[in-house]
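All protein chains of the complex are present and in place, except for one that has been dropped.
Moving on to subunit A:
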């Protein structure tokens, strides 16, 4: 009991100390952040504003022991800084720096009385660690939320099957092609072939960063299935990376008709369908 009371007494004493030297400690902290090259995405003014509010929040949590306000603040802060490319290690880094700066100042204040310093640190350290923990967890949570949101957005992006000319479809693939999306793509393509009575389909995968083995095989199967429905498939825009993947995993590509880019693919498709595109002499771009 007395232990707790004295702990609380010490804590309030140290909070008072931190409030008293607020400006000096905050500046020292900001300097340390700069030296460590953290938060480089922020302007000095923003840094000053953020460090001040983080500092005040920090001291308040030390005083009240309630992490809820801090959680809220950390989430809010994360929401603001994540889009600017602030990394997890930077956020954790600055909180740990603040902890160290404040600990140093406590060392300085209580250096003559080692026993008292010990007690102060006993009160300070758990609270400070809890804060560091809370901030880091909030930041990572927020990041994961953003990632989840983006994944949903990608999934929701439909895979459009677009008729370009009579009996010619194009299917641009943008974004990561996972198994779910590949399956959806196949269904839409085969249905599109029937609906539009397509004879040639150009699948453009310029916008797909990478494919794995399952998706590559799925793609080959889609090409085969399209052929069974009487449509030839031309694949365009294979990046060097994807080309390498396909060759390395040994997908049978002998039946795949591939052309470098979408333009070439369309030209080949027009050739297959017997179209001849000619330029009018008096064409103007007005």
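Following the convention adopted for this analysis, a residue touches a chain if its C-beta (ideal position, glycine included) is under 8 Å from a C-beta of that chain, and two chains touch if they have at least 3 such contacts; residues count from 1.
Following the convention adopted for this analysis, contacts and distances are computed from a predicted model.
Peer 1: For the chain omitted from this view, which of "RsbT antagonist protein RsbS", "Electron transfer flavoprotein subunit beta", "YbaB/EbfC DNA-binding family protein" or "High-affinity branched-chain amino acid ABC transporter permease LivM" is its UniProt protein name?
Peer 2: "RsbT antagonist protein RsbS"
Peer 1: Touching the left-out chain: which of A:9, A:227 or A:241?
Peer 2: Going through A:9, A:227 or A:241 one by one, A:227 is the residue touching the chain not shown.
Peer 1: Touching the hidden chain in the complete assembly: which of A:48, A:92, A:137 or A:272 does that?
Peer 2: For the chain that is not drawn, the touching residue is A:272.
Peer 1: Among A:10, A:173, A:193 or A:208, choose the residue that contacts the chain missing from this document, as touch is defined above.
Peer 2: Among A:10, A:173, A:193 or A:208, only A:193 touches the chain that is not shown.
Peer 1: Just the residue numbers, please: which parts of subunit A touch the chain that's not shown?
Peer 2: Where subunit A meets the chain not shown: residues 186-187, 190-191, 193-194, 197-199, 221-222, 224-232, 272, 274.
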